[in-house]
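As you look at this complex, bear in mind that one protein chain is not there, while each of the others sits in place.
Up next, chain A:
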Amino acid sequence: MASLEVSGLTKSFGATHVLHGIDLAVEDGEMIVIVGASGCGKSTLLRIVAGLETASSGSIRIAGREVAALEPAERDIAMVFQNYALYPHMTVEQNMAYGLKIRGLPKPEIARRVAEAAGLLGIEPLLTRRPRQLSGGQRQRVAMGRAIVREPKLFLFDEPLSNLDAKLRVQMRAEIRRLQRRLGVTSLFVTHDQTEAMTLGDRLVVMHAGHAAQIATPMEIWARPADTYVAGFIGSPAMNFLEGTLAEGGQAVALKAGPVLRFADGPRAGGEGMPVTIGIRPEHVEVAEGGIALPLDLVEPLGSETVLHGRLPGGEALVVKLGGPAPDAGSLPVAFPAPALHVFDGATGKRLDP
């Protein structure tokens, strides 16, 4: 158990810059989820922390010790791979014990740790089997077991749930979270799935094009996204973005779609007529008499809720999520409640706060 500090980390492959200076401080026992679309550099970041890639510059400290120059095995970490990477010719027990054997731990100690981890994960009956005789979920557990027996300072997860079917993924997700809390091991978890990120992490790192776009708790990221990328990435269905310009001395926005909305929380800095992007989550759009007419072109009933797609006057797409069955109409009057608005700079996409 230990803290992790990454500072000024960059990585280039030739002329391609993959990471542009990542700073991240992970506290003891914290579970950090690194989330982003493919190619954003999240796996590279994890692999650099693991020691499987070397950084171009920057430092990595685990429990206060600089590890950038150390071999992966010397960093006192354990990693769970996407395809589990269980050695096919070894039994589950041998797979779990292999790293300990190399470290030269005494046999009784190895046996104790393997038995303990197997008990924790409920895989005792599988110990004598080989990986190919196991189901996806069981392999996943064994891969976890192999990480646990090392009693590392840091757990690294490289999209470990992406090879499981949807139902099992939800189940394993909860299991990983429970296990991590119980063991209290500092963890980095890489995923491209925002639901996984929201449910697993104490804090999230949303990566975008080699930058950490935002580092915050899941709820904070959801409630106060730092820019339009984060806002659109986290939340499902994705946030609606509407173009507009500042009006009334920064007190309100004049939407391209027509109405002028007053901000609930005060004026934004910036001149009259400055272009801004207004974000509003589909679940915050209200259906109200006297609202803007939204002609619907697609209705997706999901049982407990309904997702409606339409186009505002002016051509901008709008998605609305209603907590109930679909209204039986071709058009819907919608309103945008002031407290639910997110204001972003129209040019840079950065969040504008009062």
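Operating definition for what follows: a contact is a pair of C-beta atoms (placed from the backbone, for glycine too) under 8 Å apart; a residue touches a chain by one contact, two chains touch by 3 or more; residues count from 1.
Following the convention adopted for this analysis, contacts and distances are computed from a predicted model.
Here one chain is missing from view; checked against "3-isopropylmalate dehydratase large subunit", "sn-glycerol-3-phosphate transport system permease protein UgpE", "Aspartate carbamoyltransferase" or "NADH-quinone oxidoreductase subunit N", UniProt names that protein "sn-glycerol-3-phosphate transport system permease protein UgpE".
The chain that is not drawn here is touched, among residues A:34, A:79 or A:255, by A:79.
Of the candidate positions A:14, A:88 or A:323, contact with the hidden chain is made by A:88.
Of A:102, A:166 or A:298, it is A:102 that touches the chain left out of the display.
Although one chain is not drawn, its touching partners on chain A can still be listed: residues 50-52, 71-74, 77-79, 81-83, 85-89, 98-99, 102-103, 132.
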